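The complex appears here without one of its protein chains, the remainder shown in place.
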């Protein structure tokens, strides 16, 4: 598998849940098929949107198996292995590789207090312990460490990682990452996790995007990306503005946690579109209340996206 | 096991490492014996000082087994189960309970973005999944969530947790926790993790302390605690001042990460005292350099603590 | 003026406001007299509790004049000069000195992004521009820079500052400051700004406290301090626990900003005790609502403190 397989729209797949709290694998299969038919270029299993840190190990492995089976080799599947130590990441990653994952993505250590040399050695240890390409997931809002562009490109040049999902929200760092990566001969595929500015990030050279709201509306992202790749930025901006109207659903919930609001809004909209059968969440998250859900449905409906 | 077993000086046990990176169980056994002979009132296995998130699951279980075996029932053993989801905490906790742990300690979820209701449900789920007492470990510098006094006392009243290790550094919150706990009939044993102010925290009603530097010098903490319990605060302050001179070792390393500096300084001093055979660290941490180690040894020596 | 004048309970004086938004100088005079009759050891004008950054320059000078006049030399008056540059601090400080302030207190620069050498030079420049003793106010929650114990003791040894008000909430740093100051021959008078733990801080060697809630109840703090100085810590803890029940008023307001809740609660309780005539605030702060005020009055009443 070459790193050049990794590009374009790679949605972080939502994990559908039954009302009894178990994973709804039928819905998951349906969701994966929806994304693939919409033309997405890859699949990101078990990211933050997939509620990776709310699931048992058994469920996480079964989710990868389900995604891999439905995908049937159509696009690359990148699976998230988030654990508290290098050793645990390797153990979980290898179970996901056995389940068919084409690549693994992991974060900087999340509990420990490290400098960049230690973070680099963590990624080196993980890469040495697995047999597929590794991505770095830069998400300081969750792991409270920023991966610098210098660190990432160094790891790319060493062959430790083949790409980055940047959810840091640090645009100076992102632009420098693109420039340093280009100067180094492009060892990395660089993805933005910021779903509201994919048009702008495509203009400046991002290789792709990992947009959570693509679970609700994947086609528009595919149109956006294809337009940008063809140099038609007017269309890319138009599609992004349409998506951003939809993305307002995540700002509807008030008085809820970040995870309950964000994933909850996606699920409410997906249910409204008929993509999944229930907006149920994994414990300890609870679903959004009826009034909030109704307001989200109004947005979905207003954009002509209802089932 | 009643919660009343949990009080006094409960050191978070350092994990000794061989120069080849494996756990040194002989040193660990020796360290546990040193702590018990010094008169500590409990043992805290696999906290941050024990480098819990730098170890494989197998090693963590073997460490608990070793500590339990050497302890032989002399004091309660509380074992840290730090994992990325409620389900994983329960799985690991049960392995530690099978290895002999008397109680489990865990943190708020570390990767997810939650409100207090969700954090409460996480602790409720963990307590429901294990058969021994549960402690809450309040360490926002690592998990980026503060456990409020109201939340903790509520969980205490429900019987979800029996105690708290407070490493939050928030003295307003700590004082309110003590007051609310007292008003609720003392459902919780409240420990401070701030090793430099155990004298002051004893004065205001803390039930105990979890001091990392007790791995280097446990007797002084026991003397401090016994003096405070006898109302002799002049002696408690004198012992604390002595300890604090020793604690300056953690400020000696410069240009190193928090974990490399803190645990590294403890290990360098423990090696200087002959308590462990090597200051080696678990990857990706690297041991302190010779010059830094020499400066630490000078402090240890100046206090008359060398081997 | 020797630094030895600075010790004990030094309340940060609330600024009483008329319902039309102007400063109520009659109430201010009454408040100062209340504090002095209660036995406080100093007065801190125009700190955060005094709403220094909500007032015009003219009002701030008039407030210092009023306090100095009522005080009539009974205790030292320390005035806060918070401004955006070293030059502006000096200009304002000299106006306050002309108004009779015995000492000036200021913070690290609040807008700029500086290292410790630059912060040290800021304090050196301010000290060189004024003719009275200077205090450093360590309040990272407002100026987002922590003053390290090493920096503070260095400035003390140079004669740049004569004391510190520590509102950092960093107890490790505070304990180290006390130890380093003692080792340097006590160039600094060290005050804690944490009003809930004055008993504990007295035990470990603090020279005094700057407690906002002393505006509501000064006598208990004076009793606390005198008991601690006499070595009677049981009484100190008892008085502190009484005060802390009162301090719960600041946690009553919900959905309000930190400044509206904190100063607002003090003012509501002071009005309930008859110490000031109105709980009015300076714009853009608005007073607490009737229901919140009633709940605060219930606490004040329950402690036997109503007018």
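Letters A, B and C name the chains as they come in the text, with residue numbers starting at 1 for each one.
In the analysis below, contacts are C-beta pairs under 8 Å (C-beta built on N, C-alpha and C of every residue); 3 or more make two chains touch, one makes a residue touch a chain.
Quantities reported herein were computed from a predicted structural model and do not represent experimental measurements.
Touch, as defined at the top, links the missing chain to these shown chains in the whole complex: A, C.
Of the listed residues A:144, A:176 or A:295, the one in contact with the hidden chain in the full complex is A:176.
Touching the missing chain, out of C:13, C:45 or C:143, is residue C:143. If you put the hidden chain back, the residue from C:38, C:94, C:114 or C:226 that touches it is C:114. Set against the missing chain, the residues A:196, A:283 or A:305 yield one that touches it, A:196.
Seen across the whole complex, the unshown chain contacts chain A at 169-172, 175-176, 179, 194, 196-197, 199-201, 203-204, 233, 237, 240-241, 244-245. Although one chain is not drawn, its touching partners on chain C can still be listed: residues 48, 52-57, 82-88, 91, 107, 109-115, 117-122, 125, 141-144, 256-260, 283-286.
To be clear about the criterion, only the chains that are shown with their structure count from here on.
Both copies, chain A and chain B, contribute mostly matching positions to the interface they share, with over half of the numbers common to the two. Centre-to-centre separation of chain A and chain B, using mean CA positions: 36 Å. Chain centres here are Cα averages; for chain A and chain C they lie 49 Å apart.
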